[in-house]
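Note that one protein chain is taken out, while the other chains of the complex remain in position.
Up next, chain A:
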Amino acid sequence: MNALLTVDNLTVRAGADPATRILDGVSLTIHEGEVLALVGESGSGKSMTALALIRLLPAPLVAEAGALTVAGEDLLAAGERRMNAIRGGTIGMLFQQPKRMLDPTATVGAHVAEPLRRFGRLSRAAARRATVELLADVGIPEPRRRARAYAHQLSGGIAQRVMIATALAGQPRLLIADEPTTALDATVEAQILRLIAAKKAELGMSVLFISHDLRVVSAIADRIAVMYAGRIVEQGPAAELLAAPQHPYTRALVECSLLRPDEHGELYAIPGHAGPALSLTAGCRFQPRCAASHAARLEHQCAAAEPELAFSGGGSADHTTRCWVASPQAAPSHAAQPKEQV
């Protein structure tokens, strides 16, 4: 399998200040036809990663990366005109609130036809026919009538199908799906997940699936990367990572997703909350909330330096974890010096 997307050491800062790292050293690889899920709490930097990939970060934020390539093309070197061809072309995008992503003054057909005309160089009439075909293809009933509808006339599920049709119109190699089912109810969620999986298989796309919900992710992902406070803390094959999570944060996420009451009838919640990116220390970012660090009496080590993403001894070789507790063999004296010492 060839790598379709390579992200190496992606860092996003707010302005020139080197201390405000909203994303810090994110490295990802997505192979052809693979679904990589990016999981984490709100504010962990999942969506920021997606925006940085298509180079659409909001104004004060700047991204730096060692490498950023999609389908062999260097996105860091691409000009704005070329980037516009990549957005919607090589990289398709799905969003969380499909209805709010559709222009209220434009018809469904106009949304879908735009990339068709831009990339396929179709005439108006040909684009209209292709639009109806594409709408039918993503499972929208009465596509001819729907093409003339406006966003407010659609349900959330149909609106997301329209967004999928729009994203597929540019024949993308990589589909970035940013919480595409979060705003939908559970039955519709399953249908949309199935549709994305079917289209992925049919068109041989790769998918970067962003979600906070491990249950959703488990249904679609080949591999999972867990993010916490702008860092990838664990990465590995989906089944293995869910069955044997190594990082205390991943374990906590899995525990949360079980919705299993304890003996007092309380649901598990991770104590504390994710700190702001502005107040970063040299240590592990999860350490203030980490029970495992406390139990293993490693607080000093965990607070002093952050470990590298390394093989943690569990399962396959590409299952890596960024944790002192999970990989005790890599004690700081033997380990490579931590990269950042602020």
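Odds and ends about this structure:
Heads up, the rule we're going with is that a residue touches a chain if its C-beta (ideal position, glycine included) is under 8 Å from a C-beta of that chain, and two chains touch if they have at least 3 such contacts; residues count from 1.
Just so we're on the same page, contacts and distances are computed from a predicted model.
This figure omits one chain of the complex; the name its UniProt record holds, of "ABC transporter permease", "Glutamyl-tRNA(Gln) amidotransferase subunit A", "Ligase-associated DNA damage response endonuclease PdeM" or "Anti-sigma factor", is "ABC transporter permease". Here the missing chain is touched by one residue of A:108, A:158, A:284 or A:302, and it is A:158.
For the chain missing from the display, the contacting residue among A:129, A:144, A:215 or A:273 is A:215, taking the whole complex into account.
Set against the missing chain, the residues A:239, A:296 or A:310 yield one that touches it, A:239.
Where chain A meets the chain that is not shown, the touching residues are 35, 54, 56, 83-89, 92-93, 95, 97, 100-106, 110, 114-115, 118, 138-141, 152-155, 157-158, 161, 163, 166-167, 170, 187-188, 190-191, 193-195, 197-198, 200-201, 214-215, 218-222, 238-240, 242-245, 251, 254-255, 257-260, 291-292.
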